[in-house]
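So, subunit A:
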Amino acid sequence: MDPVFIAQVALVLVVFHALLLSAAGMVWAERKVAARLQQRFGPTYTGFAGLLQPFADVFKLFFKEELRPAAADKILFYIAPIISAAAAFAAFCVVPFGPPTDFWGLLPHKIPLYVADVNVAILIVFAIASMGVYGIVLAGWSSNSKYSLLGGLRASAQMISYELSYGMSLAAVLVLANTLSLQEIVNGQSGYWFGFIPRWFVFLQPIGFAVYMIAGIAETNRAPFDFPEAEQELVAGYHTEYSSMSFAMFFLAEYVNMVTVSAVATNLFLGGWHGPFLPAWLGFLWFFLKVAAILFFYLWLRWTMPRFRYDQLMQFGWKVLLPVATLNLLATAAGVLYFGA
Partner candidate 1 sequence: MALETILFYVLGTLAVGSSLLVIGQRNPVYSVMLLIASFAALAGIYVLLDAPFTAVTQIIVYAGAIMVLFLFVVMLLNVGQEDAAEYDRSHPFNRPFVRRFGALLGIVFVAELAWAVWHVSTRQPAAIAAAAPGSVSSVREIGRVLFTDYAFPFEATSLLILVALVGAVVLARQDAE
Partner candidate 2 sequence: MVSQPPLLHESHVVLALIPLFPFVGFLINAFFGRRLSKAVSGGIACLAMIGSFAASAVAVWQMVGQPGPVRAVTDNVYQWIASGDLQIDFALRVDPLASVMILVITGIGSLIHIYSTAYMHEESDSEYARYFSYLNLFAAFMLVLVLGTTFPVLFVGWEGVGLCSYLLIGFWHRKQSAIDAGKKAFVVNRIGDFAFILGMLLLWTTFGTLDFQNLAAQVASLPPEAGFGVISIATLLLFIGATGKSAQIPLYVWLPDAMEGPTPVSALIHAATMVTAGVYMIGRNAELFSHAPDTLLIVAIVGGVTALMAGTIGLVQNDIKRVLAYSTVSQLGYMFLAMGMGAYAAGIFHLYTHAFFKALLFLGSGAVIHALAGEQDIRNMGGLKKALPITYWTFLIGAIAIAGVPGLAGFFSKDEILWRTFASGHWILWTIGVLTSLLTATYMFRLVFLTFHGERRHAAPAPAHPEEEEPTADAGAHAAAAHQASGATAHRHDAHAAHGHGGAGSHLHDAPAAMAAALIVLAIGSVVAGYVGVPAALGGNNWIEHYLHPSFVAHGVGGEHRETDRSSSYASPHSAGPEAPHSVGPEAQAPSGATSAHDAGSGSGHAEEIALERTLMLVSSIVAIVGIGLAWYFFIRRRAAADAVAASAAPLYRLLLHKYYVDEAYDLVIVQPIKRLSAGLLWKGVDAGLIDGAVNGTGAFVGAGSSVLRRWQTGSVRVYAASVFVGVVTVLGYYVWRY
């Protein structure tokens, strides 16, 4: 059998499980960071430093009963979490996390380190991310409960609003990199200015980066934009009625989405796997490092900032973020036009 094909399959599996693990890791990290920020210890009993805590959670959820409100809409109630999780995983499949490699000669030719090869990769990420909202909205609607419905409404409005800024900030980078393929975008950031400043787009696109991060947080419904699941107001919002694995799926989706957003951010702004001191084939370590940094930033933010008010969210999204993103895009285009890319 063709080794490349094997390698591809292997790659798919690896990525899938890596994402699962990352979600687990995130759960643990979340608890730990939260604890530390609140001067607690967080999970300590389960395994070393509570490392096994996420698995304990998973097992607990496994053995929970699958509840469904009688008034809920059967089909959609089941589909919703699946959509969420599926979208979350699917989005990652076009995100490269390392330079093309032939695994030390095991393969006849180099294969790029991502699951699916598309020349409009970045748009795919965008598209699939935008599909994720359906899971939440449907969950909210189908569970036929006020809180969930409100959560769903909020989610849809919020995501639509912030998708625009999200896309704008992406577009700025695309204009800069003059390509749609994440691979090439990353390669466009190799090398250094003056020998020591890495050619990352974040230095050319500080505003774009900021906008992207903010919009990304809103897209993944993380604090301080976690309105769909605002515990205090909506008692967990769209997944109020969910339990057991379907509940777990939403969580999985949320964390995987975070990972995806961070990974894309890394590729777009932080030079992907390019970094000093490491041989090219170890570049993915740099990649993971950067992703981890951004993820930590996520957690940090969540446990530092209070939640906005909903109207504030909308005001900010439409009246601040979107104009800023648009101007940034225009400025970038002008700059590229002027300096000739």
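Brief remarks follow.
One rule holds in what follows: a residue touches a chain if its C-beta (ideal position, glycine included) is under 8 Å from a C-beta of that chain, and two chains touch if they have at least 3 such contacts; residues count from 1.
The candidates were selected such that all candidates are chains of the complex that A comes from, given by their letters.
None of the values given here were measured: they were computed from a predicted structure.
Interface remark: subunit A makes contact in this complex with candidate 1 (options 1 or 2, touch as defined above). Of all residues in subunit A, those touching candidate 1 in their complex are 73, 76, 118-120, 123-124, 126-128, 130-131, 133-134, 137-138, 140-141, 149, 152-153, 156-157, 159-160, 163, 167, 180.
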